[in-house]
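Left out: one protein chain. Kept in place: all the others.
Take a look at subunit A:
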Amino acid sequence: MIAELGLAALWLAAALAALQLVAGALAQREGGAELAQLVRPAAIVQGLLAGFSFLMLLVLFAQTDLSVKLVAMNSHSEKPMLFKLSGAFGNHEGSMLLWITVMALAGALIAAVERRLPEKTMLATLAAQAFVGIGFYAFLLLSSNPFERLPVPAMEGMGLNPLLQDIGLVFHPPTLYIGYVGLSVAFSFAVGALLTRQVNPDFARAMRPWVLGAWIFLTLGITAGSYWAYYELGWGGWWFWDPVENASLMPWLAATALLHSASVLASRDALRAWTIMLGVVAFSMSMVGTFLVRSGILTSVHAFAVDPERGTFILGLLVLYIGGALLLFALRAGTVSEGERFSATSREGALVFNNVMLCAILGIVLVGTLYPLVTEAFDVRVSVGPPYFNPVGAIFVVPMLIVMAVGPLLRWRRDSLARIRLPLVIVGSVSFAALILVSLLTSIAILPLLGLVLALGLAIASFMPIRGRKLRLLPIATWGMMIAHFGIAVALFGMASETAFSEETLAAVEVGGSTEVGPWTVVLAEVRPTAGPNWTALEGRLMVSYDGGAATETDPQSRNFWAPAQETTESALTTRWNGQLYSVIGRQAGDGRWQLRLWWKPFVTFIWYGGMLIALGGVLALIGRVMADLKRRSIRARTASRRAEAAQ
């Protein structure tokens, strides 16, 4: 019954999306006012229905209803409740349902609260949102029905991949999806504005909070995903340039560029067509990512099922939406009038430069991600990894970081470097001194060296906008910008430090024996069996001491899951303020010794602290923007009522 309710709600939501599209489109014409009344309620109810449908799926998983195929394939009655629930989106159908739910809810939210845009643009936006939604409803209902029943209920479920049975998976997909799919709003805004040719600062102000919201979730999702890969996969790395990681990075790069160009449009009425273009590109990257991950064209822990039919379906949607939007852009961009001018040395100039850099980096990641797929068509198998991405990306990242340090100090429209000579000299000389010092004292490679120096320079520069201003009067959004930029510096420092200073030990150690890694002494005290709700494990009890200090315990495990049967290594982390000790226990060698793999990773945690700071900066900017907006709205309402009084 619950499965049928969920399915019915999904069909109804799809029908409402169709209504929303038709009504929104017809309302563009003269005399469409009555139809226009339908659009917002349709969007809201559609969102509620999709949400209800997803809730039903959660209920099915919570009850472990084994008559439903998806539950039987992906769940197990003995799984902890939290992982039963997260199992609902740890598979192809469930994750696509989550996708469309987020999309419908985002549409409902703009329908409910967005009142700044001209009504026609708003209707076109909602119609565009519905148009994209319909494709994904069709995909779900026709080829990936999550509520399909089994002819005969299963006796027991097949369980969930143990790699996915982790607290990280409970939050990672929803966070990432809100970010990913939240960008559909930017796409719909862009299409709506193109249709009605209303591209102006008001449009940018209306779009900005939505992009900011999606971007915050995307940032958090990427940060959490990176940390998950770091501790769960047991390889000690935090970024693998895996196509799936790239699929989340590409929309982030585009959304970051969009955020900054929307800022220029909102404050200075420049970069009109460019902002629209980025709005289209950002969500296109989300869809490309979904295609890569969901089509089965890649094999990874994210590709749940290999099914060419589904891949073709998503590819069709991709071509339709991205191609359609780009075509619309090509037809209409010429009619969007030019914005205000600015000189090269100005805040706009710096933002444009970094926008171009971000797009170049996006291009490099996209090419590197798609290249293996292209060569495979010619039967040549390659994989593209760090030797490509790191140096080629750095060519564009380095100038971007330099301009990022300087840009916020510049004034809008026209400025000179001479005016900001003092901060430039401070940041430049500190960075230069650091460059000399680090290269004399250590012998690290060029990229991490540049990373450390740029991180320091950017960290100082990011708070330079405070100079000469009263702290109390600084807008919240400016604080947000500074903290986000500082977060980039912090994350960069962590990455460079981890790359430059990590130490690794691989040793076979008998029980009672010890080994060393960096400043740590590690004693293997014992190896003991232990068990969890659906696994048994061998657990190494390691006594570790930093630089001769007091010993603390850390317990890496080698786990055996029984549903499905699979072994995983569970790394153990010992965190200090200045880094992490990462330990993994392997198998027992023939002579009774145990394999230990240990890494000392100085300041590696800064990578994820940085990610969180970037997201925090986004949250502050969002609060600042929304508050300013509410203020503006109440002033407008007050003047309107005063005018009305005067007229009486």
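Here are some notes:
Operating definition for what follows: a contact is a pair of C-beta atoms (placed from the backbone, for glycine too) under 8 Å apart; a residue touches a chain by one contact, two chains touch by 3 or more; residues count from 1.
Methods note: contacts and distances are computed from a predicted model.
When the listed names "Cytochrome c-type biogenesis protein CcmE", "Phosphoribosylformylglycinamidine synthase subunit PurS", "Predicted membrane protein" or "Metal ABC transporter permease" are checked against UniProt, the chain not shown comes out as "Cytochrome c-type biogenesis protein CcmE".
Of the options A:Arg116, A:Arg149, A:Arg414 or A:Arg593, the residue whose C-beta touches the omitted chain is A:Arg593.
The residue touching the chain not shown here, chosen from A:Pro146, A:Gly368 or A:Gly540, is A:Gly368.
If you put the hidden chain back, the residue from A:Ala128, A:Cys359 or A:Leu524 that touches it is A:Cys359. Set against the missing chain, the residues A:Ile395, A:Ala531 or A:Ala640 yield one that touches it, A:Ile395. Against the chain not shown here, subunit A presents residues 161-163, 234-235, 273-274, 298-301, 303-305, 338-342, 352, 356-357, 359-361, 363-364, 367-368, 371-372, 375, 380-385, 387-388, 391-392, 395-396, 506-508, 558, 564, 566-569, 584, 586-587, 589-591, 593, 595, 597.
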